[in-house]
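A short write-up of the structure that comes next.
Note that one protein chain is taken out, while the other chains of the complex remain in position.
Showing subunit A:
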Amino acid sequence: MTDIPAKASVASASNGSVLLTLMKARTFIALIAVLIFFSIAAPNFLSAANLILMSKHVALNAFLAMGMTFVIITGGIDLSVGSIVGLCGMVAGYLVLNGIDLQVGYTIYFNVFEIALITLAVGILIGAVNGLLITRLNVAPFIATLGVLYVARGLALLSSDGRTFPNLVGKPDLGTTGFGFLGAGRLLGLPVSIWILVVVALGAAYLAKYTPLGRHIFAVGGNERAARISGVRVNMVKMFVYMFSGFCAAIVGLIISSELMASHPATGESFELNAIAAAVLGGTSMSGGRGTIGGTIVGAFVIGILSDGLVMMGVSSFWQMVIKGLVIIVAVVVDQAQRRLQSRVTLMQMAKAG
């Protein structure tokens, strides 16, 4: 009987395949559906200017959602990303305006490139704090990142006493000008933030598919015990995903501050929820082990297009929230239905064959 299961599952792949294929491609179908719907319902929706504007909105959520995807694949969650966005924005703003006062009569000013690196380092560092809490001190990811959410937000508010750092143009004599490039600059007609998104997304997708680390991320989420016995350094993998999530959040903090040319300490509130929604919509399983970067990006686009399109149609923001919630719930319900259908088909065939 040993050869039967193999045959059975091959058969099940072709059996009832239409429904299964439709279910598997649901995120794509949703994306195409919202595109078609809004191009008919909202005037100017398909104009180049609008599409670029929308992608800039989507990009912010997409960064966070990519970091979130890796975290969720390992079976964790990162609630602190929104606060990291806020704090990193404040760090960048502070450095542009004030530099670092060495307390001996000198103040160091950094150029924009250095400021970006320092800000990214701060994001990674906060991610590392999350990781250490989870791996070394055995705090549940939900609690650890919830704590860091509050701490980081509090620090962001403390850094300016709750005020906004305005007008981040910098001073030419200090070499701090050019901060606006990230948010407003363009390369080959596309906004810089989109290019960064493309680079990070390709990198993340490559990492997930072609590197041992990527394989280990999936293994840890699929079965942590088996991964550990196979010699996977589970703690290092977890450290990495939270640090990567922090890195993505820092990018978003930089871009937002740069777009607004100002840093506001409340920036990024509830961003973590949008990121989770995009990941889940893109097929990431909250129980770990499943998910793709591509799916998450598509998920982020569905959510982003949905909210921008509804705004253009003049739908009230209260209704927008209701609709967004329903879309997420439907996505997960379909996901579960697909899993059940698939496993039932396989099991029934094995039972009959065996």
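Note that in this section contacts are C-beta pairs under 8 Å (C-beta built on N, C-alpha and C of every residue); 3 or more make two chains touch, one makes a residue touch a chain; residues count from 1.
To be clear about the criterion, contacts and distances are computed from a predicted model.
Going by its UniProt record, the hidden chain of the complex is named "Sugar ABC transporter ATP-binding protein" among "Sugar ABC transporter ATP-binding protein", "Class III extradiol dioxygenase family protein", "Electron transfer flavoprotein subunit alpha/FixB family protein" or "Peptidoglycan glycosyltransferase MrdB".
Considering the whole complex, the residue from A:227, A:241, A:255 or A:277 that touches the absent chain is A:227. Residue A:218 is the one among A:218, A:242 or A:271 that touches the chain missing from this view. Touch with the hidden chain on the side of subunit A covers residues 1-10, 210-213, 215-216, 218-219, 222-223, 225-233, 289-290, 343, 346-348, 350-352, 354.
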